[in-house]
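Every protein chain except one is present and positioned as in the full complex.
Order of writing sets the labels: A and B. Residues in every chain begin at 1.
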Amino acid sequence: MIATKTIPDFSLSPHIDQVGIEERASRFTKRSIKNETKLHGLMLALNMIDLTTLEGKDTEGKVKQLCYKAQHLHDAYPGLPTVAAICVYPSMVKTAKAALGNSGIKVASVATAFPSGQAPRDIKIRDTKYAVQNGADEVDMVISRGKFLEGEYNFVFDEIAAIKEACGEARLKVILETGELVTYDKVRKASDIAMYAGADFIKTSTGKISPAATMPVTLVMLEAIRDFYYKTGKKIAMKPAGGISKSKLALHYLVMLNETLGEGWMNNEWFRFGASSLANDILMQLMKQKTGVYQSANYFSID
Amino acid sequence: MATTEKRLEVLKTYKIYIGGQFPRTESGRYYVATNSKKENLANVCLGSRKDFRDAVVAARNAFGGWSGRAAFNRGQILYRIAEMLEGRKTQFIDELIKQDATRTQAENEVNLCIDRLIYYSGWCDKFQQLFSSVNPVASSHFNFSVPEPTGVVAAIAPQGDSLLGLVSVIAPIIAGGNTCIVLASATKPLCAVTFAEVLNSSDLPGGVVNILTGKVAELVTFFADHMDVNATVFCEADTATQKMIKEKSALNVKRVVLYDKVKWATAAGQSPYFIMDLQEIKTTWHPIENIGGAKAGY
Partner (left out) sequence: MATKKNNTIKLKFDSARNLAPAPESKSAAKIDQQYDLFINGKFEKPQSKKYFATINPATEEKLSMIAEANTADVNKAVVAARTAYDKTWKKMPPAERAKYIYRIARMIQERAREFAIIETLDGGKPIRESRDFDVPTAANHFFYYAGWADKLEYAFPNRRTEPLGVAGQIIPWNFPLLMAAWKIAPALACGNTVVLKPAENTSLTALKLAEIIQEADLPPGVVNIITGAGATGAAIVNHADINKIAFTGSTEVGKIIQRAIAGTNKKATLELGGKAANIIFDDAPLDQAVEGVINGIFFNQGHVCCAGSRLYVQESVFATVVRKLKDRLETMILGDPMDKNTDIGAINSKAQLDIINKYIKIGQQEGAEMYQSSCTIPKKGFYCRPTIFTNVAQSNRIAQEEIFGPVLAIQSFRTDDEVIEKANNTPYGLSAGVWTDKGSKIFNLTSKLRAGVIWANTFNKFDPTSPFGGYKESGYGREGGLHGLNAYVNII
């Protein structure tokens, strides 16, 4: 594994200037996305969604409905892609897997005592293995933010490496919970740790903490991915999660992705939106593009 | 005492002052300074273009150190110059009297020079505060503007008096952190050279002030056209020369400061605005991080 061979000194992770990164991120929002570019972008965004339900009150019924929605986003609009994945708690993996059948839609499971991560490592490993054994294609773990903020970077690194091992074939998404890290410097450092420890994805947030994903925080992580790629030749995927509910914002993210990592990342193997209400907003936009009239939420199913 | 014979006086050699040294002019030329009674007062160096060139090199070399000193330290040194001048007051009074002043005029002039040095000594660490600003830009940046010295200043001292004009021109130049080459009054050069000796014994680093003696008409062109001089100061009302200076100064966009209307003996002969005449304004930007503190109750 290259990751374990080349562990850098994480105290040397680049510093981020807040004003500069936020300025850069806002520049992407100035791009005016029109016509075929917009259509292509909306379709792509739809195809990148990890349709998510992560609630205490989740039931099998709810998850089944969501899985149906994932496969039939809006049948009134033929030729739509599906979402990329359904994201659920480990207890719902089996249900989701069965409901999605051979649709090609992945099942992602949060794990490792999501969302706080405050559990012993062996429990996190069991949590992970349980999800994978039930058929999860992807595992969304959380890092131990407390340990990270204590400066216990080795602990965080080892934990990620251990979960990666427990994942087996499943792809590992490492949630940094950027809202708790507060500064971009820390987000960058956590990104570096996660990638070198074996993450397949780095992901901003659980969705349980505000702020969740923002463009600048995502940009910091994309730039970390770019630097890692140039250093190791290994591509890492990115998943901003939480707070992205409008198609316009999703398009801004795609512009940012395209101008930071380029075409190689412009598909759902390498980029995901963790979102629940984004899909319907995109669908409304697509219908507006198609019909020329503004849409009402009443015509789009809520699952 | 054994003898009443008159003791032979040791005459002073008037040399120029470059880089903290007192060389003779490289040209080997001299002129005789006289007074209105046509008495010969001294053989004075007739400074040349090459003396000026050497002085510019000295001033340029001294600039980094002098401008980099703490403002407080510059104030201390100007104060020290005043102290030294006070201590050698009688020498200056004698020289002024030789150069046609009455005793009262001479005493007044020297006193005023001492006081003027004290005045500018005090400004050394204050004018920046008065003329700086923190600029409330609309973006998340800290932005401030401060005066910084223009650099190497070539000044033709007021030609009408021996000491007051010289001191009044030099003090604000060096108080602001510049270094300079000053051409003394051609007709009354004695005090300038003696003042150089005061400077030399006042902890003023060599090269900060360089004093030449000689003819304005011969040297003024070089004061205006030298490419390593940042500003030229001229104090005479001679419009043809003013024009020439401004024209030549365009070669390297020199700042030209004219003091032909200043009455140096009055209160209007000193102010922090003289310091500001040879300052640049530097504006610095830096981003300001904005994290936390914005919630209600902060």
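Assume a contact is a pair of C-beta atoms (placed from the backbone, for glycine too) under 8 Å apart; a residue touches a chain by one contact, two chains touch by 3 or more.
The shown structure was predicted, so the numbers you read here are calculated from the model rather than taken from an experiment.
Here the chain not displayed is in touch, across the complete complex, with A, B. Contact with the omitted chain, checked across B:T102, B:S139 or B:N290, is made by B:S139. The omitted chain makes contact with subunit B at the following residues, 130, 133, 135-139, 141, 143, 145, 148, 150-151, 230, 239, 242-247, 249-253, 255, 271-273, 280-287. Mapped onto subunit A, the interface with the missing chain covers residues 1-2, 14-17, 19-21, 23-24, 30-38, 223, 226, 229-234, 255, 258-259, 261-264, 266.
The rule is short, and it goes like this: only the chains that are shown with their structure count from here on.
Centre-to-centre spacing of subunit A and subunit B amounts to 68 Å, using the average Cα coordinate of each chain. Here subunit A touches subunit B in the complex through residues 17-20, 182-183, going by the rule given at the top. Taken in their complex, subunit B has these residues touching subunit A: 139-141, 287-292.
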